[in-house]
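Take a look at the following structure, please.
A protein chain is absent from this complex, but the other protein chains hold their places.
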Amino acid sequence: MEKHMAVCPYCGSGCKLNILVQDGIVVGTEPLQGITNEGELCLKGLSGYDFLNDTKILTPRVYHPQLRPVKGAPFERVTWDNALNFVAEKLLAVKEKFGPDAIMLTGSSRGAGNEANLVMQRFARACIGTNNIDNCART
Amino acid sequence: MSVSVPGLENAGCLMLFGYNPNASHPIVARRVVKAKEKGAKIIVADPRYIETARIADLYLPLNNGSNVAFLNTFANVIVNEGLHDKQFIDEHTVGFDEWWKTIESYTPDRTESITGISPRLMKEAARMYAHAQPSSVLCWGMGVTQQKQNVESIHTLAAIACITHQIAKPNSGLAPVRGQNNVQGSCDMGALPNVFPGYQKVTDAAHRQKFAEAWGVPTEKLSDHEGYKVSNVGHLIEEGRIRAFYNFGEDPLQTEPDTRKLAQQLAALEIFVCQDIFMTQTTAVADVVLPATSWGEHEGTFGACDRTFQRFDAALPPKGECRHDWEIIADLSTRMGHPITYKSTREIWDNELRALWPAAFGATYEKMAGLGHAQWPIPTLDHPGTPDLFLGGKFTTPDGKAHLIAHEYKLPTETPDTKYPLILCTVREVGHYSCRSMTGNCTTLSLLAEEPGFVHINALDAEARGIKQDDLVWVYSRRGKIITRAEVDDRINVGTVYMTYQWWIGKCNDLTIHAVDKRSATPEDKHSACQVELVDDQLWAEQHAHEIYMNLKARMTQESAPQQIAPHQRGDR
Partner (left out) sequence: MSRHIEIEPSRCIACGTCQAACSLGHRRAGLQAQPRLSLYQSREVVASLTCHHCAGAPCLRMCPVDAITRDLDECIRVDEKRCIGCKLCSLACPYGAIDFSGTPISGVAGIEYHTPTFVAAADPVLRWKIGVYSRAVKCDQCVSDPSGKPQCVTYCVTKALRLVETQQTPDVPTAEEGA
């Protein structure tokens, strides 16, 4: 069984834990002696791991880029190139027509991590040219 | 937080104001229990008799929506009883006399009818808080921030800590305990409309120049005014000011207030991009879905509620075509003419944060290896990190002093009336998290609590409506009507019902009012008017709730069904 160190993805307590993996399946977590949790985990840290196995209990994971070629059309799976070029083209068109402040972006306060937020706010500011970047700190 | 999570258990007094750690942060609640066992006094001010109230030395059942009146009175009692520290006020604060002009009239006798707290209890609590040795901590949560007068309450909370000198020493001060695992982190990283990473203001030309140089763009490319806040996005779309929305890892159609209205507003966007790991109610209405790796499939750092940065590793390789969040955004940025070419999270961390935010320079990946951590401010490589802020009374204002600000009390936006006689207050559920896309897919957590969720209702309110425990009920407001299960609870106050916000069927955000305060744009999720009614045919109700839940799940599966079909090559647009 493999053990991989992580920080719990749920509340802001910052609990250190190991993710236990067997044959590519997450089979559990175990608490570590982190600074805030000192070897304890609550029910979410202890049993909130198996969404990683794509259980589809509530809703499925998304594994491939998909888009609606025109507004309101059904989703189609596309390649990454198609998806990113589509987004780039649309965002540039909005920026051209309405200015950079017509584009809103968010960071993510959840599992994405700090580095993804750093890149996102740089993208908003340096590439789009707007400060319309925010995160879900209010809800 | 001015104090660290471990430091809480060394305080002499913890006052929990609008904060229920047992539901939102069990691992912090554990510190409260330990503090109590070490001899700390516990004060709980909350309309609900929360778990901590049971072990508290004093419990103050204040009325919903009366925070500013309560805090002004608390401050008034402190001064009138001579519990304040005049020397600390003189040396480390400004504006006391002006502040007192507002606070002076909030005597406990006058405000009892608003707060519901007797003068005797108010005085006892003020004495306990102000006299506690070696320190007191004011802990708060969404019970303060999701109110109409949220910033006002926080100004007064800070003022109370300052006038009593229950700040600026170890294990003391203010503890707004952040909800999501990286909400402190993403704010630190500048995912805010007014600041670059490290709270460096976008309106400051020197900061813009520094970041423009680091990013290799002309300074004038960087916007010199603050951006919009995401909680206003619905209205901004309606007004035609926002035309494109790139939503990264959020599910606003579950978590934002008045979701039915928001869904209509989102439909008017020219382009709506969602970068997520799950098909959610929000990604289902997007124009483009970008699949990202999940927690457990990538590495990086998180910032805990007490400013502690820690590293996490990947446990699994990316699934399908999922890419790391930062890779997707960097790729897009490169395609749009601003190349971002990082190869690892460490590179991003070192170049985008440590190099540009002096207070985080010492937070190296090496320091955070294994069980290591780095608590900012941590300005140098050999700095140990800073568990306690403002030690010695040095504040982060330009003059280094605390500025005391007071506000008059105002009524909440929507108050109960004959048609909607109950207050609806949204709260947290211990076993599920945020929009529930993660915990709802966990076997054990969904076994412990499932749809259609619960509305907590006092026994008297339940009896008046013929409602028994576990009955299915309608809850409706001016915004919508939903079905959920009654949890008859004698620990909550009469006249208010409480719902948690992650249920798809018992969805409280179909009911909540979308009113945000001007300064922080935080929605007033703690105070909407509603009514609760028993569903006559309970078996029909069970079947109905089940059916709409299954339909919603089926819709998610249907919207992600194209995933199963290999993409046909589209001409490059």
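Chains here go by letter, A and B, matching the order in which they are written, and residues are numbered from 1 within each.
Following the convention adopted for this analysis, a contact is a pair of C-beta atoms (placed from the backbone, for glycine too) under 8 Å apart; a residue touches a chain by one contact, two chains touch by 3 or more.
Note that the structure is predicted; figures quoted are calculated from it, not measured.
Colleague: Return the single residue from B:Lys38, B:Lys201 or B:Lys468 that touches the missing chain.
Modeller: Considering all chains, including the one not shown, the answer is B:Lys468.
Colleague: In the full complex, which of B:Ala369, B:Leu411 or B:Leu447 touches the chain missing from this view?
Modeller: Within the whole complex, the residue contacting the unshown chain is B:Leu447.
Colleague: If the hidden chain were put back, which of B:Met1, B:Leu14, B:Ala29 or B:Met499 would touch it?
Modeller: Considering all chains, including the one not shown, the answer is B:Ala29.
Colleague: Of the residues in subunit B, which ones touch the absent chain?
Modeller: Counting over the whole complex, subunit B touches the hidden chain at residues 21-23, 26-27, 29-30, 33-34, 49, 51-52, 54-55, 430-431, 443-448, 450, 468-472, 485, 490-491, 538-539, 542-543, 546, 550.
Colleague: For subunit A, which residues reach the chain that was dropped from this view?
Modeller: 28, 40-43, 46-47, 55-58
The rule we apply is simple: only the chains that are shown with their structure count from here on.
Colleague: Where the centres are mean C-alpha positions, what is the separation of subunit A from subunit B, in Å?
Modeller: Result: the chain centres lie 18 Å from each other.
Colleague: State the interface residues of subunit A toward subunit B in the complex, per the touch definition above.
Modeller: Its residues touching subunit B are 2, 4-16, 19, 21, 24, 26, 32-38, 40-45, 47-52, 54-69, 71, 74-94, 97-98, 100-139.
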